[in-house]
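The complex appears here without one of its protein chains, the remainder shown in place.
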Amino acid sequence: MIKRYLSSLALALGLAAVVAPAFAEEGESLPSAGTNVADQASLQRGAKLFFNYCVGCHSLKYVRYSRMASDLGLSEEEVMTNLNFTGAKFGEPVISHMPEASAKAWFGKAPPDLSLEARAKGVDFIFNYLNAFYLDPTRPVGWNNTVFPNASMPNPLWELQGLQVAVHGAAKPGEEAAVEKLTIAQPGRMTPEQFRGATRDLTAFLEYAAEPAALERRSVGIWVILFLAGLTFLLYLLKHEYWKDVHDSH
Amino acid sequence: MANAFSRIGDWFNERAPGLMPAYRKHMTEYYAPKNFNLWYYFGSLALLVLVNQIVTGIFLTMNYKTSAAEAFNSVEYIMRDVEWGWLIRYMHSTGASLFFVVVFLHMFRGIMYGSFKKPRELVWILGMLIFLVLMAEAFMGYVLPWGNMSFWGAKVIISLFGTIPFIGSTLVEWIMGDFLPADATLNRFFALHVIALPLVLLLLVVLHLFALHEVGSNNPDGVDVKHGPKGNRWNPEKPIDAIPFHPYYTVKDLFGVGFFITIAAFIIFFAPTFGGWFLEHDNFTPANNLVTPSHIKPSWYFTPFYAILRMIPSFFGTAIWGVIGMFGAILLLALLPWIDKGEVRSVRFRGLGFRIALGVLVFSFLALGMVGAGVTSELIPAWFPGADVTTWENAFGRLMVLGYFGFFVFVWIYTRFGFEKTKPVPERVTMHD
């Protein structure tokens, strides 16, 4: 009896653990981003990339510098001198200082806020998107992207990645040739391996930004589950004890 | 101490003499069959989730802003700036989905063991009303975060009323208070979600329980313990196969509660979006009246009904047939006590035909859920490369619609015209453990 209940608890938890990520892969599947939000060093590197290459256009309007500092293990001084270039106060959110009007003029639309991008699009999308830019003279900004075709953003990290170009396959009649693969035409400051690591860090930072509570949630959750498992066991013993009356009274 | 307690007890007894008898009637002297199995946990679990929704809901209203301009921001404010706000929100969102898990299982139990049959038709009808109100409650709650799925979900569901001939389009505008879901819609849905519908829900739950306690609980054998031999170890007048609800079923249900909360906590702390099923990816984008999300679909608990809507084509120039089919699917469930004429309650002693039909019902319901959620449209190309997805999905979906409605038609013919060959029902309940 007791084994049955314990094993069914384990089974149910195991099932939930297997089912949840299995269902996570909705939509077309992209190679995994392989991010780890629990890795603080990765988040710090990602934050540095974000504040050097992204914040010029993109805000994180739900992320406060102060909260980010404590979650990423950075001091107020480090954040205010190394990351905050907009003159915002420590308790204020990360707002890009690019005027919306000029953004529209340059890119056709205002660059979106990225606070929730990792939850709306998924980390795999972001990671692969950042790696999939290639030069395309037919586009207004000169760039295109295989993961998000006709994206209006040029590659913000081209100095790091280098210039990527597309290798087209054979064109079917009446259609444009599909992109077969991307190759580096002119190397950047990073090797391809380093660049994947950097974009992984940046993706991890955006994953953190989308749900800062994720760090706390997991660390609290373990204790909650352990406590509840213990309580359930006690409740099982209690039930078993009382139900002796019932099983005796046939 | 004991003396002080009994004096407080006496004080209440003198002023409210009905309290103790009511407690006895519904707890210590409510005799329930002793052979409840796993399926009998879900009623009390539904009550638990209801309490969770009310408590967490009240705390969410403390920081939620009811306006189209602020709603989305205020939810993120709860998720980030309010101390423990994320926990309260995840408890509410996970609770909403688990509510339906528990209620679906509870309803299936009722069908499987014939709990809807005489004399419990009223219990069943009240339960179906609870289900209807719960669906309205869930739908309106889903609109409140004002994400893009909230917005388009509201748009699509409200548009269902537009299919009603003559008054449809006026009705749609009246419900929205605007020409698209807007501030006015959000405000009225908030009012209904946080006060009007919960009040109705609580009233119905109380009536559901009272109606049940009047006639007594059914059990997995479908045997009427009231009509069996009398005299158990607690009371010589009461049925031999019944036990007092308190303490035996309170401790048993508490164990179920512990088990259930452990699983719920796992979801809340480790998979709060449940891979996009409990909180959808597209709802992390603010409402945008110009862009419909590419995968527009309702929350998972509506998908079977949504699939029925989608699978029934419009003809005679109106789309109302799908809407009729969708509401008919629920209405037929409510009418089950009069459709199923079988004398035997529990599936354990019913004919093979019923067992197969029940299996078909469950399979079609789950399959329709998959169709409605868009899972089949992904599986078909994966399993059968080159197949025409729409054709195959429609064929499969319509077959499942037939399966769902076929259950009710079959059961009526099967039981009305005496095709069912039942097994002998035992005199007394059986207990397996």
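First chain written, first letter: the chains are A and B, and each begins at residue 1.
Note that a residue touches a chain if its C-beta (ideal position, glycine included) is under 8 Å from a C-beta of that chain, and two chains touch if they have at least 3 such contacts.
Operating definition for what follows: contacts and distances are computed from a predicted model.
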- Task: Given the choices "Quinol oxidase subunit 4", "Ubiquinol-cytochrome c reductase iron-sulfur subunit", "Xylose transport system permease protein XylH" or "RNA polymerase sigma factor", state the protein name listed in UniProt for the chain not shown.
- Result: "Ubiquinol-cytochrome c reductase iron-sulfur subunit"
- Note on the structure: Going by the whole complex, the chain not shown touches A, B
- Note on the structure: Full-complex touch with the removed chain, picking from B:77, B:349, B:392 or B:412, is B:77
- Query: Per the definition of touch given earlier, which of A:39, A:78, A:136 or A:245 contacts the omitted chain?
  - Reply: A:245
- Note that subunit B touches the chain not displayed via residues 55, 59, 62-63, 77, 80-85, 87-88, 232-233, 254
- Note on the structure: Residue list for subunit A contacting the dropped chain reads 64, 66-67, 89-92, 227-228, 230-231, 234-235, 237-238, 241-242, 244-245, 248-249
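Keep this in mind: only the chains that are shown with their structure count from here on.
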- What is the distance in Å between the mean C-alpha positions of subunit A and subunit B? 34
- Quick one: which bits of subunit A touch subunit B in the complex? Just the residue numbers, please. 1, 5, 9, 12-13, 16-17, 19-27, 62-64, 67, 115-116, 119-122, 210-213, 216-218, 220-222, 224-225, 228-229, 231-232, 235-236, 238-239, 242-243, 245-246, 249-250
- Message: Residue numbers of subunit B touching subunit A in their complex, please.
- Response: 34, 73, 76-77, 79-81, 86-87, 90, 232-233, 243, 247-248, 251-252, 254-255, 257-259, 261-263, 265-277, 281-282, 284-285, 295, 378, 431, 433
